[in-house]
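Data first, discussion second: the structure below is written as structure tokens.
The other protein chains are all here in position, but one chain of the complex has been omitted.
Let's turn to chain A:
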Amino acid sequence: MCDRERSVAMEDFWAIVLAGLKVWVCLIVALLMVPAMFGFSLGISETYMKILVKILEWATLRIQTVNKEQQILKSSSFNGLVQRDDGSMEEELRGLRRSRPKPPVGGDFTLSDCFYFYRRGIEDIIEDEVTQRFSSEELVSWNLLTRTNIDFQYISLKLTMVWGLGVFVRYCILAPLRIMLASIGLTWLVIGTTAVGFLPNWRLKSWLSEWVHVMCYRICARGLSCTIHYHNKENRPRKGGICVANHTSPIDIVILCNDGCYAMVGQSHGGLMGVLQRAMARSCPHIWFERADMKDRHLVTKRLTDHVNDKTKLPILIFPEGTCINNTSVMMFKKGSFEIGGTIYPVAIKYDPQFGDAFWNSAKYNMVSYLLRMMTSWAIVCNVWYLPAMHQQEGEDAVQFANRVKSVIAHQGGLVDLSWDGGLKRAKVKDTYKEEQQKKYSSMVVGSEEDRSSNSD
């Protein structure tokens, strides 16, 4: 009798589990996938975001009141750690030499000239413009994620409880949901694009392929809880053009492809990425390079030019920085994409760091742990601005054009416009820059002599 009861109980148990799973799947399909496929929204994520914002505001207020009570020093009025005198080399050296009379002959040099270089060097050791761009941005106020909590202070029991609840919600409820959605999205992408690839080249094929791409990217975006605000949609990139954007993480592709279809450029990988790449290439032309081909600049330029000149092909998506930057600044744009001669459509992407840090620090995290971190953040919120198309002007070379586009993007996104190369993440800076500094200083030492000799004539 006991055995039979036990087996009946087990059957009941499995029946309940199965029923639960059925309900779960139906809910997912109805509430998440159908809206994703057809592009409308049920408002669930909006409600989630509103609740989240209220909670974070409450948390910030709590931290601030406690800080006031403990009279912790506020950060000083100037931005950054160092108080700098932003004079140029000429201004500062002139000030240094002010106190002594100019010697009649020989170069103009004093022992105290070196102080300028020492001071700048030490300032740069403490805080420089470049290396801080390769690690995540520090937040002004804590957003209830352990990973952004730099000086941990115990504030109050309520706050710790809210944080604990947040950890449970994020890791046990949201993360499995998101992982499932992301895998569904990617699987459908592979299946869908392969299926479309079998159709002959009718107009229907390109329409279908666009629909499949956008739908799957929408599912992936739900898989990361992305909330994307698109601005100026009338400037969206058109066929036969090149879309350039600032690069923060691989998720940028998901963000941009939610609102349009692009041809991608990149290195062909093996493994899972390779499967994805080959599947996508079957339904519409993307540009994947072998690793060896990437070194050959002429080959790269030729393939890109061919693609751009064919007006039926989708706009190319390029990230000219060449590497991921932490979304506080825009670094040097490589001029290769600007030499092709097509219409450039600049796009600015700015993530809101309050809800999740989207920056991929490839030195610290590999792709899988990065994606897991994304899926256990609150959400990914970002703004995408489509900027008006730009063309290379008369008498402007590729580098100047690239800088012009870069400053437009930086201005729109509220990012700092730097001319340092993002490749400095891994490579050393070129010696030519040092030689420039040396030349500048030499002209201050010797140049004054030329002035004097011309004056005495």
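FYI, a contact is a pair of C-beta atoms (placed from the backbone, for glycine too) under 8 Å apart; a residue touches a chain by one contact, two chains touch by 3 or more; residues count from 1.
Everything that follows uses one rule, which is that contacts and distances are computed from a predicted model.
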Protein name as given in UniProt for the chain not displayed, "Electron transfer flavoprotein subunit beta", "Calcineurin-like EF-hand protein 1", "DELLA protein" or "Bifunctional peptidase and arginyl-hydroxylase JMJD5": "Calcineurin-like EF-hand protein 1"
Contact partner of the left-out chain, one of A:Asp12, A:Asp128 or A:Asp310: A:Asp128
Listed residues A:Phe117, A:Trp188 or A:Trp211, member touching the removed chain: A:Phe117
Residues in chain A touching the chain absent from view: 95-96, 98-100, 103, 106-107, 109-115, 117-122, 124-126, 128-131, 420, 424, 428-429, 433-439, 441-443, 445-446
